[in-house]
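What follows is a short report on a single structure.
Shown here: the complex without one of its protein chains, the others still in place.
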Amino acid sequence: MMVMVACAVLLPFLGAVGGLLGPRAVRFAARRAAWRAVRFAAWFAVVPTAVAAILAGVAAVRVLRGGTGGTAVAGTLTVVETGSLPVAVGLEVTRLSALTGVLVTVVALAVQVYSVGYMRDDRRYPSYSAFISLFTSAMLLVVYAADLIVLYVGWEIMGLCSYLLIGHWWEDRANSRAAVKAFLVTRLGDVGFLFGIFVLAVGAGSFRIDDVVTKYPAMSTTVLTVGTLLLLVGVAGKSAQAPLHTWLPDAMAGPTPISALIHAATMVAAGIFIVARLFPLFLAAPTTLAVLAIMAALGMLGAALAALAQDDLKRVLAYSTISQLAFMAGALAARDDDAAIFHLFTHGAFKALLFLCAGLIIHRAATNLMSGMGGLRRAMPITFATTTIGFAALMGLPPASGFFSKDAALAAMGAAPGAAPGTAPGAVPSAVPSAVPGAVGWILYGTALATVAVTGAYATRAWLRTFFGEPRAQTGDHAREGPASMLWPVILLAVPALLLGFAVPAAPHWGTAALSVALALLGAGAVYATWRGAPDADPARLLGPLRRACEQAFYVDTAYNALFVRPVRWLAHAVVRADDTVVDGAVRGSGRTARGLSGVLRLAQNGNAQIYVSGLVAGLLIIVVGAVVLG
Amino acid sequence: MTPVPALAVPVLIVSVLIVPALGAALLLGLRLQVRALKMYGLAVSGLTLVPVVAMAVTFDYRRAAQIQHEVDLPWIPGLDLRFHLGVDGISLPLVALTALLTFLCFVYLSGDRRTERLRAMMSALLLLEVGMLGTFLALDLLLFFVFFEVVLIPMYFVIAIWGGPGRRAAALKFILYTLLGSVVLLLGLLLIWSQTGTLDIVALAHSQGAALPRAVQIVAFVTIGLGLAVKTPMWPLHTWLPDAHTEAPTVGSVLLAGVLLKMGTYGFARIAIPVLPDGAHAVAPWLGAFAVVGIVYGALACLAQRDLKRMIAYSSVGHMGFVLLGFATLTPVGVNAALFGNIAHGLITGLLFFLAGAVKDRYGTADMAELGGGMLGRLPYLGSLLTFACIASLGLPGLAGFWGEMLALFGAFEPAEGLSRPLFLVFMAVGGLGTVLTAAYFLVMLSRVTHGPPGPLTPSAVGDVRTFELSAWVPLVLLILVFGLWPKALLAITDPAVQTFLEAR
Amino acid sequence: MHIVYPVVVSALLFSIGVYGVLARRNTILVLMSVELMLNAVNLNLIAFDVWLGDRLHGGQVLTLFVIVIAAAELGLGLAIVLAVFRNRRTVDLDSLRDLAEPGPDCDAAGPDRGVAGPAPAPGPRRGTGQEGAAT
Amino acid sequence: MTTTSATHAASHVASHAATASPHAATAVQAIDYAAIAPPLALALTACAVLLLDAFLPHSSRSSHGPSVRGALGFTALAGVIAAGALLVAQAVHGGTLSTFCVPEPAACSYVVDHITLVFGGLTLVAGVVVILMSMGQLSDGDIPVGEWYFLLLCALIGAITLPASRDLVMLVVALELVSLPVFALTALRRYDGRASEAAVKLFLVSVVSTAITLFGISLLYGASGTLHLSHIAGGLAKSPIPEAHGVVTAAVMLVIAGFAFKVAAVPFHSWAADVYQGASVPVAALLSVISKAAGFAGLILVLAVTRPLYSEVWVPVVAVLAALTMTIGNLLAMRQRHAVRLLAWSSVAQSGYILAPLGVGPEGAGAAVVYLVFYAAMNLGAFAVAMLVARGGSLADYRGLVFRRPAAALALAFFLVCLAGLPPGLAGLFAKVAVFRELVDGGVGWLAVVMAVNTVIGLYYYVTWAAALFTPAPAPVEAREAPAVRLAPVAVGVAVSVVITVVFSVAPQVVFDAGLLSALG
């Protein structure tokens, strides 16, 4: 069992290494056309990921069927003696990690296949695909890690891969800057994450995750709270939550498959996965959950409103991801990790689908901006159909999978403040009395409902502006369907986006479900009404004065720039000036004073022997008097 | 590896020093033309690597804490100076690093056609190697000091003769500043000697500073610490490093950053902390404070640098800050982190300076503004190697740079008892911030140099990476990966030695 | 006889000698002042010898030796002064400034004539003495 | 009146006509010729050289002038080597030989013990090198050869007798015997205005210091009642004058003056640069090594051997003097552009380093002697190379020397690095370590720090000069050196110093044995 999981993790890594070095060797040797190098590298990319997907699937099936009593199966390769707490390099498959593993490998496979077509004429495809394989193995390492430090290793390698892939088209300075920003913000989060690991590991006396999870009662509440809060910083960084979310919209500078894989399904989901993985600790730290709830609330509504005002299709989806992730975080804050994970799975599927469709649209419309699209439903029927499924799942319209998972999350948030009107106690497994203070619970539930409405609005707006109205594309009848290699993964992903909802046996809570569908349709209707008025104009004008603010995502980015980036750059220049004048000045100064002193002394050496002798006798007198007086 | 009885092969350790010394001496006499000279250089540095590897192989890793391959001959009874060499868990990795880096430098030199007066350069490098290896092998305080100073003159001439435009001033500042440091170090060593009467490091370490009253220990630790801090370099005493690096030739920079800085930190691990435990305890918070300021200061200085080599120099100040923080915690994990960070920094910064040198050879300048960017477009392999080195240097897990920094922060999280916990928590937090700043300046540099449209300067006809450069750099890349993915390789060697002298108190 | 009298006289004479050495411009007068200082020493020695009743007469013997030394030094001193006079036309001490520290900028004052000494022309030279150009 | 007790078997009554007054059967003081063999040998050689110079044919200059010069040179060399052999014989013989003794308060004027042997050895070896350098200098022909060697040998005689003299009279006479010939040697270049100017300055400052020393000695004689060093301590204890403290302190300081002048310590340092530059290079070498060694011998004898009980008076003074000397010496050496002038100030600074251990107390004398021996070897080498290359000359002449004369350049670089105290020059390093050890052991921490800073300032000008040797010269400086044939002896001198310094670098234990024992002697 363990060998299988280890292979699942290692195979993509080996694929990455092969992909990086292989084509270079080939190009070194054969100097053949770029296209053959792409085909050669494609093998190195797709095959390992496919095998990893199969292995993950088998492992998941074996664990889920309860072959091992539902408990985790762990194996350690070696133990690294660091001097205090040892680091156990090992893997562990739990129910949660098995499922996530499958999601990751499936989406990765879809993206790899999709990229072969998408990157057909890109000279740097081999390194691109290698980095995706590296990312896949890093994500699997995070998912299957048995030790917090091993998890952290995977955690940061993911950050690196997102940097490398966002900056894939580095000829354009903007992409490079976006990549740097993405890495730095996540790196800031990772530092908090590392400190969180230290706090918890020292509290539990070991880095192993199962030790930490079992020994949490022994830890004091302050240690627990501080540890989990620091973990939250890491989660916020990686899953683009409220304070550290500014990098995700800029990350859209990367190729669309990357956005699909990393910035929709997997990496950003890692944050939520971690919270779920260490959920007992979070349960024991109510203040952390309260903070999480507030973060979620802010993130949800803000991102949704921002999505409504964006003109770039990918940025709409990016903000939608932030909003949905905040939604999952809200579910977690409402103490229901199953709902959150369920929503994570469905979101992974339909958001990847939406991004891949967006890729097709942009590939055809040759522009990201929705103002340049329109009337594509006739030209691209398959894409239109799959995108419609995606948007339906996003809005939570039955029968799409989004409906079920959003409903479960909403119900959890509804139950949070204790007595939500008209909700049947249902199968909400909130055995522990909801310790989330009433007020926060209400805020959370209120914003959740508002978010559902706004989600309906921006989903419809995006849907209408891309597929309906007059074709505004400047490039004539260029809009035709994409190549087969890009369409198959889209169709492959459309299936779970539609049917995943039914996989979970839990029946939906009809009360909240009805309410959410109503709100979604209300939002959609409002947008449709304004759109009907003037099909070419942007329905976002219904935001009115808020539009400008929403488009700039409430100026959070400019605020960070002013608060952090510019002062650090000024400080850097100040440090260099200080280093040159003060610290180095002192050193050069001592040299100059020595030379100055020697200049002064030289004056006494003017060659006059009588001066010498007077100096001699005077010096002697001083010595004699000194000796007699002191002696 | 069958444990060979430790004392059976003293010839190995002596030959490690004799071979380069003889090589340098012979060079003065020999009249070889360029091709044979390069082969000679390779042969001698290779020959030095052989006994080092032999020592590593025959080293009994189960007793890593014990001094092995020991040689102890009286040299100057008048000064109680004994020719006492030996190697243990702490010094073995550093000796190996030195021998390897020097060999790679000679490999690099064998391909480089533009160095004139090659014979003098090679003899200077071989003398340098004798000094470096001697410092790591010496187990007698004065012998350590002698080898500590052997390095000065060759390094001065390497910078002063083959350096860049402002080389004379830089070389002068380097040698004067480092000499002041080493003389202060000498005063500290003599203070220990006058109190205990012995110069033998092993005996002093075992006695755990018993014979030294607390006040003397503090004074001795401060003087020795200052001497070593100049060499490390610690924050306020670092201004010689950027100048020395900007002007030094590629090979000089690699050895200066790769090994010379480690002699300072090695001094802490071998002399300052084991011999003066109470002194270490009293001064640790200050050491930690300066280290942490060094981290942030170095990172900020790098952000605003224009010259590539100068930026890498300041980055060394930052990385050495982490190493010093590791020492300041006085915990086994901290000291392990410091020693690991030493080796990692040696490999990574050695590679970085090789690459910077290659960039300077091809573009004629290391000024980032003039380079203009787009290197990945023109020189893809050089660009990707530079990216790899920068990522390794900013401490990405899975590469060697990470473990040194992470364990140092972990050490700071739980400093030795008696050290104020909140203070070290602040150090840890600032250190963490430092890692973010480190990532910032490396990535900003990468985006300015490798990314973006091709800049105005076109690289010389030399073209992308050549075979001799690759053969010099690939070992470093491999080692960075190996130590990144398998930190046990190093931690298992240093941990027993560190446990003995920290725990025994 | 109070010994303090000769000793005080000797101290005064010594100080006068010091004044003479430091104040006089002409080297010969400086030599005279040096003689005064040495004579002060002699007076001191004689006074102590008599006072101590030293069986070895250390004081008086040393006085004799000091007189001899003074004579010898004076001989050589005058020879050197004559050489200076021959080379520099003057015996004023404060005009002999050729060996001062060179100015902050200019190089060492003039070529080192030690090397560029004239090739020894055959036959003795009457006191014309080639004059080193004092720059 | 009983005759003096039976003299040693080895010594025999001097042949001097004793002024036999009718009532006192006075025997002249017994003389142990074995003890005074080395200075005697030198004296005989000196006379031999003088006579040879007189009687060898004064034929025309060109024909066999050089051969006569060579002959005189080699006789002088032979004399010095013979004295060296005698010294070695005395050392091998072991035990202290003392002669010219005074019966009742048993004290001897001339004692050959360890200090004498070490300083004697040092002086003679330095003498050999100086003679070799002189051969190069005399080849110009405008300096009378016989007189030069005679005066040189007289200086050596003084330098050898001074360490052996154990009474104040002999100390002064030996001091004069060392300095007087040097005035003459400096002025021997009669056609060079600067040489005579240097001679006058040296003469003036030296005579004043001697007068001051004599005044000190007279006061000391008055206070202690005796002139023999070994009795002065006793004499002071039961001094005839009740509160002798003031007089004795003043006397000690005044006596130090003479020797401090010889050593060029601070208040007495101003003459150094002018005289070194004015005099010819061999004389400068003589001043910087032999007369300085004599000065230190006197200082050690006067301070360390006789009066440990008054050490709390002179120890702090010597420490302050040492600190000032090294600092001023180094600072002034920083901006020099003339080779010999730089070496002059560097030798002032080095005497500061040698004085430093004496600032710890009498027990520091050992370290001082050790440093002095190391210093002598290094400094002589530097002067020899300066002589070989450009007869002193300005530093610009040394730029890119390694391309023109590699051996000389490497030797000079080695000596400079030794003087700086950095590893390839291990001799200098061990010397400094020995001094630092003494300072740290003796608890004079502040002086150690001052010396550390001075080492750095010192390194500045040593390394700049050493680096100039290796940087290619911009304009090909025209070679002004004298033709090689007459510089062969100087090259031999350089070789001798290199060998000695390398031996000291590799096996410094030789020096430590000699030095530390002398402290006990």
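Order of writing sets the chain letters: A, B, C and D. Residues in each chain are counted from 1.
By our rule, a contact is a pair of C-beta atoms (placed from the backbone, for glycine too) under 8 Å apart; a residue touches a chain by one contact, two chains touch by 3 or more.
Here is the rule we go by: contacts and distances are computed from a predicted model.
Trainee: One chain of this complex is not shown here; going by its UniProt record, which of these names is it: "NADH-quinone oxidoreductase subunit J", "SoxAX cytochrome complex subunit A", "ABC transporter substrate-binding protein" or "Glutathione transport system permease protein GsiC"?
Mentor: "NADH-quinone oxidoreductase subunit J"
Trainee: In the intact complex, which of the presented chains make contact with the chain not displayed?
Mentor: Checking the complete complex, the chain left out touches A, C, D.
Trainee: Just checking the interface: what residues of subunit D touch the absent partner chain?
Mentor: Counting only subunit D, the missing chain is touched by 14, 16, 18-19, 21, 24, 26-29, 31, 36, 43, 46, 50, 61, 65-66, 68-69, 72, 99-100, 102, 109-110, 138, 140-147, 150-151, 154, 157-158, 161, 165, 169-170, 173-174, 176-177, 180-181, 183-184, 187-188, 190, 215, 219, 222-223, 240-244, 246-247, 250.
Trainee: Footprint of the hidden chain on subunit A, which residues?
Mentor: That gives, for subunit A, the contact residues 608, 610-611, 614, 617-618, 621, 624-625, 628.
Trainee: Tell me where the left-out chain touches subunit C, residue by residue.
Mentor: Answer for subunit C: residues 1-9, 11-26, 28-29, 31-33, 35-36, 39, 42-43, 46-47, 49-51, 53, 56-58, 60-61, 63-65, 67-76, 78-83, 85-86, 91-94, 120, 124-127, 129 touch the chain left out.
The working rule: only the chains that are shown with their structure count from here on.
Trainee: Could you see whether A-D or A-C has the larger number of C-beta contact pairs?
Mentor: Of the two interfaces, A-D and A-C, more C-beta pairs touch across A-D.
Trainee: Just curious, how far off is subunit C from subunit A if you go by their C-alpha centres, in Å?
Mentor: Taking the mean C-alpha position of each chain, the two centres sit 93 Å apart.
Trainee: Taking the mean of the CA coordinates per chain, how far is subunit A from subunit B in Å?
Mentor: So the centre of subunit A lies 37 Å away from the centre of subunit B.
Trainee: At least two partner chains per residue is the criterion; list those residues in subunit C.
Mentor: Subunit C, residues with two or more chain partners: 21, 93, 96, 98-101, 104.
Trainee: Pull out every residue in subunit B that's touching 2 or more other chains.
Mentor: 176
Trainee: Any idea which subunit A residues touch subunit D in the complex?
Mentor: 594-595, 597-599, 601-602, 604-605, 607, 609, 611-613, 615-620, 622-624, 626-628, 630-631
Trainee: Of all residues in subunit B, which touch subunit A in the complex?
Mentor: 173, 176-177, 236, 238-240, 297, 300-305, 331-337, 374, 376-377, 381, 384, 391, 396-398, 402, 406-407, 409-411, 413-414, 428-429, 432-433, 435-437, 439-440, 443-444, 447, 450-453, 487-488, 491-492, 495, 498-499
Trainee: State the interface residues of subunit D toward subunit C in the complex, per the touch definition above.
Mentor: On the subunit D side, the touching residues are 61, 102, 104, 140-142, 168-169, 172-173, 176, 180, 183-184, 187, 189-201, 203-204, 207-208, 210-211, 214-215, 217-219, 221-222, 225-227, 240, 273-275, 277-278, 280, 332, 335, 337-338, 341, 390-394, 396, 480.
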